[in-house]
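My questions will all concern the structure given below.
What you see is the complex with one protein chain gone and the rest in place.
Presenting subunit A:
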């Protein structure tokens, strides 16, 4: 560790207070061409100070993304935020505050950090490789100068003592070498640097794993009402985001049918923030690896994804899909089936739209709310007061006209009313014309005015919101992260220490003074103990009781008090 390459920016740095910022000392750097510049920049980039600066910068740069809504996570909330802040919103948007983790500035920081990391770790690996095969350095002339040293006089010849010292240190797992007849140099704890290098290399591997996941991974979200089947095809997904190197036409051909969906909510505990909390969601499904394959029964729960061929299937959402039937004036069905409504709050007040393109005479669009436990509140209008189906109701308004103006893509939960007109009715009490309000409970039918037929609320089904995700890089990332952790623990617990032994003849013939000194880098509370232990090892291994006129000095602290 002592000759550790803490690559520091060296020449050619400008003098403090000097003009300009470029290197301009002709003596230290005779021809500073492009190469010299590049080398200078490279040295600075790979210095520990730069790494430290970039680390702190990375931390700071990551923060705004936790405060501002992020488009990739919640596009609707982002759009809302920008709309709510007409001055700051667009400005921050241009700076990338709503896509922090994909902005050039964020990418630049971590890319520079990782270039710096490579540029730092590769030379250090070379140095460490050499250090591991080289012999420990010569013993300093005066061991008593070292911070930790101890000596004793023993009843043995210098040769014997050296021999014993070598064995004793080897037994303590030191690498041992004698540069001459009267000294022993020993070193251990090389694995500290190994651990450090493993840690830093593993960080690079983590990033490689993330990159593989980004390039070859994909993610699709789909809503599947109970009784329906989804197959793993691009066309089936409500949203699908593939990585740049994914062929979305070649997905594994599995299918998943949702047979049943169970949901339970807290009804017994009424403390703050507990009543009505979800307690369990389970989707019971039948899967097939390919359309013709044998069906298998499985369940998907929150925290318990279903692993299909190359993709995990996750239960990330759920809600209600009221089953409605729309008939025309003659009683022919123009629409029938479950319509997913999207929950807006914890009590599943849900919005949705029923789009009846085949209605007669004009296409009809119902828009409104589904309420699992409906009450009409004086201030808020129709709301739900519990997430489970205690008193379900549909509250709808009706539009007619062009449902898909211009064939533009639109949300399944909302009507695009640009080319539609709202159907109105006369209020019996006030006699005024107002928008038609439809209130339906399961089993009820509402006759639409003006010969437009009727709508029936048959029953309520639930739907499962499934997210299907393929990430081929995640195993690499996981293994690399665990490797980094292991390297970290090793580098933080192991100490790299040098122990030196020097022998010299004592005043009495046949006796020898043995001095042990220790050296380490940085703080090491245990070095004194190591030195003393080494001396004890040596003295106790020698024949006869040694003279224990031990003088030890293990000064670790200098008292700052006057």
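Observations, loosely collected:
Everything that follows uses one rule, which is that a residue touches a chain if its C-beta (ideal position, glycine included) is under 8 Å from a C-beta of that chain, and two chains touch if they have at least 3 such contacts; residues count from 1.
As a working rule, contacts and distances are computed from a predicted model.
For the chain that does not appear here, its UniProt entry gives the protein name "C-type cytochrome biogenesis protein CcsB", which is one of "Probable septum site-determining protein MinC", "Alginate export domain-containing protein", "C-type cytochrome biogenesis protein CcsB" or "Pyruvate ferredoxin oxidoreductase beta subunit".
Listed residues A:38, A:73 or A:132: the one in touch with the omitted chain is A:73. Shown as candidates are A:177, A:219, A:437 or A:511; the residue that touches the absent chain is A:219.
Not every partner is drawn; the one left out touches subunit A at residues 6, 8, 48-49, 51-52, 55-56, 58-59, 62-63, 65-67, 69-70, 72-74, 77, 100-101, 210, 219, 266, 268-269, 271-274, 277-281, 301-305, 312, 314, 316, 467, 469, 471, 474, 477-478, 481-482, 484-485, 488-489, 492, 522-523, 525, 551, 553-562.
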